[in-house]
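Written below as structure tokens is the structure these notes are about.
A single protein chain has been removed from this complex, and every other one stays in its place.
Chain lettering (A, B, C, D and E) follows the sequence in which the chains are written, and residue indices restart at 1 in each chain.
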Amino acid sequence: MKKNPIVEITVRSEFAAAHRLHARELSDEENARLFGPCNNKNGHGHNYDLFVTVRGPVDPVTGMVMNLFDLHTIVKEHIFDVVDHKHLDEDLDILGGRTSTAENLALVFWDIVEAQLGRFAGVELAKIRIHESRGNIVEYCGA
Amino acid sequence: MKKNPIVEITVRSEFAAAHRLHARELSDEENARLFGPCNNKNGHGHNYDLFVTVRGPVDPVTGMVMNLFDLHTIVKEHIFDVVDHKHLDEDLDILGGRTSTAENLALVFWDIVEAQLGRFAGVELAKIRIHESRGNIVEYCGA
Amino acid sequence: MKKNPIVEITVRSEFAAAHRLHARELSDEENARLFGPCNNKNGHGHNYDLFVTVRGPVDPVTGMVMNLFDLHTIVKEHIFDVVDHKHLDEDLDILGGRTSTAENLALVFWDIVEAQLGRFAGVELAKIRIHESRGNIVEYCGA
Amino acid sequence: MKKNPIVEITVRSEFAAAHRLHARELSDEENARLFGPCNNKNGHGHNYDLFVTVRGPVDPVTGMVMNLFDLHTIVKEHIFDVVDHKHLDEDLDILGGRTSTAENLALVFWDIVEAQLGRFAGVELAKIRIHESRGNIVEYCGA
Amino acid sequence: MKKNPIVEITVRSEFAAAHRLHARELSDEENARLFGPCNNKNGHGHNYDLFVTVRGPVDPVTGMVMNLFDLHTIVKEHIFDVVDHKHLDEDLDILGGRTSTAENLALVFWDIVEAQLGRFAGVELAKIRIHESRGNIVEYCGA
Partner (left out) sequence: MKKNPIVEITVRSEFAAAHRLHARELSDEENARLFGPCNNKNGHGHNYDLFVTVRGPVDPVTGMVMNLFDLHTIVKEHIFDVVDHKHLDEDLDILGGRTSTAENLALVFWDIVEAQLGRFAGVELAKIRIHESRGNIVEYCGA
């Protein structure tokens, strides 16, 4: 076994939210053409399936990269409790006016989680993955 | 093997929709207390997973209860195309003012599918099952 | 639409537990032969996937059979909090000395849930389903 | 708890097979029209997901309806080993010339399993369910 | 948030196909020994689960790497419509005589998708993943 092996751990969280894809810099016609049914004025919604992955050395005493309870708590308090049973565009400030694509959600969630990891020495955020539906998946690794 | 065995066939369809639980006969306070986060004013949403089941004898020549393509077409044209990427309360008439609980959706979908099955001799609707989320499931068998 | 239609609603809960199949009325040899690897002295474990289904008329005002929050709360407080991260045979009293087969778990969970449903008029317990693993499933409908 | 409660237990098995839907009593044109792409001359295939359910009283000593190992063995030896990695129409005799619809498979599997259950007193076959694909499901309960 | 962050988006598609593993440069005996049941003369089949992943910067106006509809259309028209309900070895030219292992399918699908991405500036193919069955998965990242 390697000295100080680096392992990734992932927690999963599911939330239900409404949203509408509508870019404020585009005309209504351009939005309708670009986003199609996702531009529906009254919105639609998803059960989002969110995977948050961090990376770090395995502590030789505890056998953990970081305590999974702590990672679950971060995701619950700073993401799930903010977005679950909400309209992503009308109820939230976290998107800062950007369209609520899964890409933008991943970027925003990255910043939210990263801001909480500072107190866990040696642990770094590795990946945010979002399944918007069974067929649409987005991943961001900080690049 | 039995003569004229009765078999059930099920097709599955997934749609994404927004909704808000709000009973028009209750006050805002009662709605908030009753439905909790599901009463969020701007709505939330789900990837609904819908299973439609019919029952009938197996045709000895074709080996089918009814053609699965026909059942998929019924569900696509009369349910999926109506509800996908919509707000169930604001965009649709099918609920007739009832709250958009999964129970009511199942009842409404039952009537929609049953109205299309008349031309399939011997086939009867057996079940509508809806997974509103991974943890919430509703079934209606026509009782 | 029927008057007072009867609908089933199901909530899902996953718990992690250890257990050992060992019938106290049988000898060690009989237990080993009967239960095979499931009789391993130090136990083994599962992520149990539990589905609790109740049946009742849909309230015309709320559109609900019963409030899903209440059903989730019953399952959480009276089952999940009792069995999760426990050894079913060594930590619990609910099995009353019976072997911890999925069959017996379903029977015990039935009684636990049924005892909580009395205050919900018109609602009756319909089914307990347990997936012990991907390939082993047990259902009890009160028969 | 009821005296001699009746419980259902289910085992799951997945097999990979090729098949072609083609009714020998119909013309090529009728087959093409009826079965569409499923009538492709060289066949297509599926990972079939098979659920076999039996029903019976729970033995008060063992806590089992029947030994799950025995039920798994029946399904493995009499179904899986016969159909896995085979062409259902060209390699097998079990369909007796009938089209290899999921309906007919369920009927044939019913007879196969039922013939093996005679030696398990009090246990009766309850259901054969086949998921031909994620969206196509068939169930037979012996009716 | 980084300037011009690079995100991966994935679309999923499921198709049903028959195939037979048989290397034309090997003898029948070698093929039988090497591929075992997968060499069955009349073939077998799968519900293939295909994931196609592309990578690129997130457009600051639309919030998208590329339009998911376009990626779904590429996979549907150039892969799904070609392979679904077909025999991979007997109906298709795309494998060019190579055995229809999931590895070779991934390599062929890579070339098919990459040829369609040229008109999407800044977007590059990142990964082809195929689940041939629940237990067999193949990934190709262009290396």
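Everything below uses one rule, namely that a contact is a pair of C-beta atoms (placed from the backbone, for glycine too) under 8 Å apart; a residue touches a chain by one contact, two chains touch by 3 or more.
Remember, it's a predicted structure, so these values are computed and weren't measured experimentally.
Taking every chain of the complex into account, the absent chain touches A, C, E. Of the candidate positions C:30, C:91 or C:114, contact with the unshown chain belongs to C:91. In the full complex, the hidden chain is touched by chain E at residues 21, 23, 25-26, 34, 36, 98-104, 106-108, 110-111, 134-143.
On the side of chain A, the interface with the absent chain consists of residues 1-2, 5-13, 51, 53, 58, 61-65, 67-69, 72, using the contact rule stated above. Seen from chain C, the chain kept out of the figure touches residues 14, 16-19, 37-38, 40, 42-47, 84-87, 90-91, 133-134.
The definition used in the following text is that only the chains that are shown with their structure count from here on.
Considering every other chain in turn, none proves to be in contact with both chain A and chain E. The most distant chain from chain D, with centres taken as the mean of CA atoms, is A. Farthest from chain B, judged by the mean position of CA atoms in each chain, is E. With each centre defined as the average position of its C-alpha atoms, the distance from chain A to chain C rounds to 33 Å. One simple way to say how far apart two chains are is to compare their mean CA positions; for chain C and chain E this gives 41 Å. Annotation for chain D: residues touching 2 or more other chains are 134.
Interfaces, counted as pairs of touching chains, are A-B, A-E, B-C, B-D, C-D, D-E.
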